[in-house]
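Only one protein chain is missing from this complex, and each of the others stays in its spot.
== subunit A ==
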Amino acid sequence: MLSGWLFNVCFFLSVLAARTVALHAEQFDEELTLRPLRDGKLAARFSFTTLLKGVAPRNPERLDEDDDSQHYTLFPLALGQILREYAVTEMHLTLNAGNWAYDRWGYPDDLGVSTGAELWAWMGEGGPVTVDDRWKGLRNALAGLFCASLGSLDEQRTTSPALTFQPEGSLPRWNASHQLRHATLPSEHVCTENLTPFLKLLPCKARSGVAMLLNPHRLFDADWHGLGVHVRYLDAGVEVRLAFQAVFDPVRLSSDKRRDWSLRSVFDRTIDRACPVARSSEVRVELLPDSAYAITPDPSEIDGNRATYAVKDRTEPLDVAMRWPGEEAFQYPIEAAPLSPLSVRRTLKGSSQSDAQLSVVIRNNLPVQVRSSYLETMPWLVEFYLHTLHADIGGVPRDDLVSVISYTAPVPHTRPTLFQAILTLPPKTTLHLTMDVTKTFLRYTEHPPDAQRGWDLPPAVLIPFDFGEDPIQNHTTSPGTSAKYARPARPRRIYTSVLLVDLATPDFSMPYNVIIMSCTLIALIFGSVFNLLTRKFVLVRLDGDSAEQKPDVK
């Protein structure tokens, strides 16, 4: 009787506990932004935001205590478990394929467009497990979750460039401070095996809502595509945002080279039904003001240059389409001005296997002076000669434009290089930055199986942050350009392209020849030396040679 009563109490308590956790309000919003680009392409950004209200990230100091039980209805449990296991406050994972063309496409809607994999996390210090151990656990867990080679983001690639990667949310006020860990893997390829686990984290999977459009056959044929997982702590709670960005080329897809597009033509699907648990579900199309276009069906709302469709209000399938009826075939714009404040070109010059020159060409496209931070994180394979860092503009040395240099030298086989500086870019000029680098000679066991490919180097990151006043702003014809850049909501990162570096590579196709050859040489040398050392030298008298004593060797 007593036990039955106890059981009832326990059951009641556990239900209550479950209730209290479940009472954390969760809200899910989804959104698709479509942006026709100047060069006929179409940028699409899917954003799925889940907010877990009233919850704080796990304090690492309590990692040895039992954690609160996790009961979510919308929040992705698999991700939530990882976040709490390793006490991660903020985390950003992006897996991208392709090179974002800032000049032609402008800034991306989601800033993380680094080629390959990029992972960065802010984690609290203190507690029984160190930040580095938790970072290791985090990347291995995410590698398992997203089927990506994130496990290779090890100490040899991990840096802490806290100035460039500021937290996007807020950090809880704990006793200990927070630490950043950042690593990139430029050679990571993104494909369906990463998208499938990504879709599993969505409350409606790909069955309804805008996620229905996530058709791998079309997404992975796009000119640029990438998925991202962004976790941050807001005052309201913990927010997980899953994002997918892609740049499609409707001109390539169409038979008569037109830039007309529709959801059907681009994704090969339409939005048939809304996700029932989503609080809001919207499709937004940015309209080009200076072209004769037609958009169907009629948007629910037009706000300036943006048409919005509320998927929840619709009863029939939604197939947004945009046409340019007046155009025969799409004419590519010739010599159009770049859309980003800075154009960056980074290359590795030189043809030898021992050293090279890193060359970064940065053009300030604005009529105002821009100050920008510049970050290089290099694996130890490539070492900088810092004293050879030179800046010039049109052949005139301007080393004064590079300031506040901070440099963490690499430790071979252990730690990567971290180089940060502030660049001052005069208006409408091109700054050439060069630095000599040396390529390491690797141990032969350190070469990957595809040794002749070379090594991928991560992108550099620039953040233009200080836009000077335009002295001739009143006279310029388009004052909006500079004004638009002069007061950005927050500094935005610009990633350069990745590099491939050739290191001295042994000819792995003939190890046996080499072994046999060197063994023979060693045997010959050893044999002769041994012979000379152990031989006894005596006089030998030849018959009939008695007149002479000929010393000879026995």
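Just so it is clear, contacts are C-beta pairs under 8 Å (C-beta built on N, C-alpha and C of every residue); 3 or more make two chains touch, one makes a residue touch a chain; residues count from 1.
Operating definition for what follows: contacts and distances are computed from a predicted model.
When the listed names "tRNA (guanine(10)-N(2))-methyltransferase", "DNA-directed RNA polymerase subunit beta", "Gaa1-domain-containing protein" or "U6 snRNA-associated Sm-like protein LSm4" are checked against UniProt, the chain not shown comes out as "Gaa1-domain-containing protein". Of A:Gly169, A:Gly454, A:Gly468 or A:Pro491, it is A:Gly454 that touches the chain left out of the display. From the set A:Thr196, A:Asn215, A:Ser300 or A:Thr347, the residue in touch with the chain omitted from the display is A:Thr347, counting the whole complex. Considering the whole complex, the residue from A:Ala78, A:Met517 or A:Leu542 that touches the absent chain is A:Leu542. Annotation for subunit A: contacts to the undisplayed chain at residues 39-40, 97-99, 101, 115-116, 186, 220-225, 249, 251-252, 331-332, 334-335, 345, 347, 349-351, 357, 359, 450-454, 456, 497-500, 502, 507, 509, 540-545, 547-548, 552, 554.
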